[in-house]
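Take a look at the structure below.
Of the protein chains in this complex, one is absent; all others appear in place.
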Amino acid sequence: MAISGVMRLGEVALRVLDMDAALHHYIDIVGLQKVTGDTGHVYLKCWDEHDHHSVILRSADSAGMDYCAFKCRADADLDRFAEGAKAFGLEVSELAAEERLASGRRIRFQVPTGHWVELYAHKEQNGNGLPLRNPDPFPDGLKGIAPGRLEHCFVYGPDSAAAARFFTDVLDFSVSERLELPDGSTKACFLACNTAMHDIGIVEHNEPGKFHHMSFWLDSPEEIYRAALLLGKNDVPIDEGPTQHGIGRAKTIYFWDPSGNRNEVFSGSYLSYPDRPALTWDAAQIGKAISYPQRRMAETFMTVLT
Amino acid sequence: MAISGVMRLGEVALRVLDMDAALHHYIDIVGLQKVTGDTGHVYLKCWDEHDHHSVILRSADSAGMDYCAFKCRADADLDRFAEGAKAFGLEVSELAAEERLASGRRIRFQVPTGHWVELYAHKEQNGNGLPLRNPDPFPDGLKGIAPGRLEHCFVYGPDSAAAARFFTDVLDFSVSERLELPDGSTKACFLACNTAMHDIGIVEHNEPGKFHHMSFWLDSPEEIYRAALLLGKNDVPIDEGPTQHGIGRAKTIYFWDPSGNRNEVFSGSYLSYPDRPALTWDAAQIGKAISYPQRRMAETFMTVLT
Amino acid sequence: MAISGVMRLGEVALRVLDMDAALHHYIDIVGLQKVTGDTGHVYLKCWDEHDHHSVILRSADSAGMDYCAFKCRADADLDRFAEGAKAFGLEVSELAAEERLASGRRIRFQVPTGHWVELYAHKEQNGNGLPLRNPDPFPDGLKGIAPGRLEHCFVYGPDSAAAARFFTDVLDFSVSERLELPDGSTKACFLACNTAMHDIGIVEHNEPGKFHHMSFWLDSPEEIYRAALLLGKNDVPIDEGPTQHGIGRAKTIYFWDPSGNRNEVFSGSYLSYPDRPALTWDAAQIGKAISYPQRRMAETFMTVLT
Partner (left out) sequence: MAISGVMRLGEVALRVLDMDAALHHYIDIVGLQKVTGDTGHVYLKCWDEHDHHSVILRSADSAGMDYCAFKCRADADLDRFAEGAKAFGLEVSELAAEERLASGRRIRFQVPTGHWVELYAHKEQNGNGLPLRNPDPFPDGLKGIAPGRLEHCFVYGPDSAAAARFFTDVLDFSVSERLELPDGSTKACFLACNTAMHDIGIVEHNEPGKFHHMSFWLDSPEEIYRAALLLGKNDVPIDEGPTQHGIGRAKTIYFWDPSGNRNEVFSGSYLSYPDRPALTWDAAQIGKAISYPQRRMAETFMTVLT
């Protein structure tokens, strides 16, 4: 297959302040499925993912992202990327198989923006609740928003240009869109490892290791609208949306989990083939870039991070 | 980027009996855009494609597909695939740059089902009608169904098992789903080169080189419904749909162009990552596989080909 | 309010062959709510109806409709319509309050097509599951297709012209659309008492008292599509759709309950104000009238009745 190296964002590990509140949010409202775990760590997944889990919640005193992990196609990719990361100047550690639950061996490093990133090529598969022969289109018992899959994550930190360069030059990501400051430098960079418009986004910011959001895929504008009602019915605070981004032209709602970690539901966009020209947004157009119809955004959108 | 080798279906070249009627169909109703051409050959594209064209219509005495062409990431892929095709036993010819309009050099061969397939890595880009800086989400002046992109093609012919093996073993496609006969052999095979559920489908059939349909992407179930009304308003004959496939769980309508070539509009489905388990459908479930809610299909669906 | 006389279809009383199967169909799949009842009679309602119930199922040896009942605005309307019905030549009986469960007094008569029709002005209200102060847009716990309200019913019988004349001249309905035979007579008549495109439809047919379908309202084309998937997932036989009627331009799916009574989900259409011109469809256009995009319909659609 044409896909090799990094296939997709496979895992986001978040810190939450109150596990019961977090589980109510992610299971009952967002509609993720609990795979396993106790009060310390809980492993969740979207219903249409075949891998064991995609979201990990850890009880902690501060919210934010512990790490994000990308799944590669082959074990050999890990060696190649470890070499590249070392050559780029990062310190690379190795996690043995099963050091992360249900996972094959991993490599792990801190990118210039201060975020911990892991790569792995194997994870136990527990299926999407449907048989592999004559499956129905969805399983019984879905509840809440019920996205089919984790889509991307978005982070803030210093030296984002170097981080972006690491993703493109070492991990073979492509830049699909950029928000450009008047001096020509990049304020925000959207990086795709595959046909998704972005698998990770990086924004230049003075504090290292900050988390802006993780995003879940929905299938249509109407599902975005339905998500808005479920968020309202459950008194989940909404940051922005429902609206459509200028960047990536995706339908979106941003909202917060009870610990203040931002979530997004996301639908639409285009396929980011490597031969598709990259797009640039002027910082003066940031309103349109974030909320295309309204051309403005909540102040919280650029300032509240975990 | 993780994408290498064959990126996507880039071109379908069709024979049509009456060019004026064909242009009315593809431009005014389907909503493709005419790029260039005269009565002999006309080059069309979907509005959100950056490459020069994706559909070619040729005036002829019989309908059907002249060839389909896939775009590869790099020129070197062509050499690698030419080697592989020869090793597989196919005769491979080379087309020089510009032998096909606006195209870099190509390799060309006939797969075991009798279909002509071409590979190329370069094609002139004429954009999607939007600027690369601060673009709106769609250009002005779209008309008809107006799909954003060509999605896949579907063909019938003998020795489909060998053809499928060629696509998987030589061109690195993956099998995402199969329709299986009671003897365990494959009646229909859905082959993905990338994250689309399939870029080509192949059905076992006694006549070689037959064309079943080419498919265009739409963004939502409601756009499928809107397409149904536009087809009805223009008296375009509908074969099946609006409905949802069991296979690939995509929303769909099949309809015919004035020459009897089948078109599809297609929306939804899942991402066919290489680590997603392949699905199998029993031939006894073919009704559900094709038209999931109705569990039956028009007789024409399996029998009318060009 | 501008509304007086007959406000809407309030009740359809159906015969079912197997109550358990019927309850599984109407509660788990269609998503009606059980109000009360035992194996002999069960009373159901759509979630957004404030009145006590709208669908009654009765165990019987043959399927079909016992009667349909319309709710009038005021008790005095019953007297007025009783007078009119008698003057029209119908025999009118009176049912005392509580003779029908949770209902005020009723008048009852048989229209020329052989269908029993009842009128009432009062029914106990048990609410739509939401408070009357600061309500959410929908209650918790909806399942299945979950239509908000019963929309219309559709019947077949002889002397439909007289029946239609009764509805227009005595009960103040308007004809919104007609399907006309080549001799100028009416094959099917769509009758509105209010802004719905029709509250009852009547088709000329040789057998008296036949039931074609009752219809439930959904809010969007995408909800129609979702209903199609739920019907498919539960192996409910579909007669026609998802498609859009030419008549009334509503999105639709027809399907059968386990006893063979036809149901419809219905969305869209226009408001049938009394000053809106009536529409006529030629019998030669019946395909387009029933299934606008496909311009054909299942043979069962015109022939299977209960």
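We call the chains A, B and C, going by the order they appear; numbering starts again at 1 in every chain.
We take it that a contact is a pair of C-beta atoms (placed from the backbone, for glycine too) under 8 Å apart; a residue touches a chain by one contact, two chains touch by 3 or more.
Since the structure is predicted, the reported quantities are computational estimates derived from the model, not experimental observations.
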{"item": "Identified contact with the non-displayed chain, of C:34, C:50 or C:233", "value": "C:50"}
{"item": "Contacting the left-out chain in the complete assembly, out of B:137, B:158, B:208 or B:260", "value": "B:137"}
{"item": "Residue among A:12, A:130, A:155 or A:228 that touches the chain left out of view", "value": "A:228"}
{"item": "Of C:21, C:96 or C:271, the one touching the omitted chain in the full complex", "value": "C:271"}
{"item": "Contact set of subunit B toward the excluded chain (per top definition)", "value": "136-138, 220, 222, 229, 232-233"}
{"item": "Residue ranges of subunit C at the interface with the undisplayed chain", "value": "1-8, 48, 50-51, 71, 73, 125, 127, 132-135, 137, 148-149, 172-174, 192-196, 219-222, 244, 246, 249, 268, 270-271, 273-282, 285, 288-289, 292"}
{"item": "Residue ranges of subunit A at the interface with the undisplayed chain", "value": "220-222, 224-225, 228-229, 231-232, 235, 238, 242-244, 251, 253, 288, 292-295"}
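Note that in this section only the chains that are shown with their structure count from here on.
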{"item": "Reference subunit B; chain at largest CA-centroid distance", "value": "C"}
{"item": "Between subunit A and subunit C, centroid-to-centroid distance (C-alpha), Å", "value": "48"}
{"item": "Distance between chain centroids, defined by C-alpha means - subunit A, subunit B (Å)", "value": "31"}
{"item": "Distance between the centres, which are taken as Cα means, of subunit C and subunit B, whole angstrom", "value": "43"}
{"item": "Junction residues of subunit C - those touching two or more other chains", "value": "220, 222, 229, 232"}
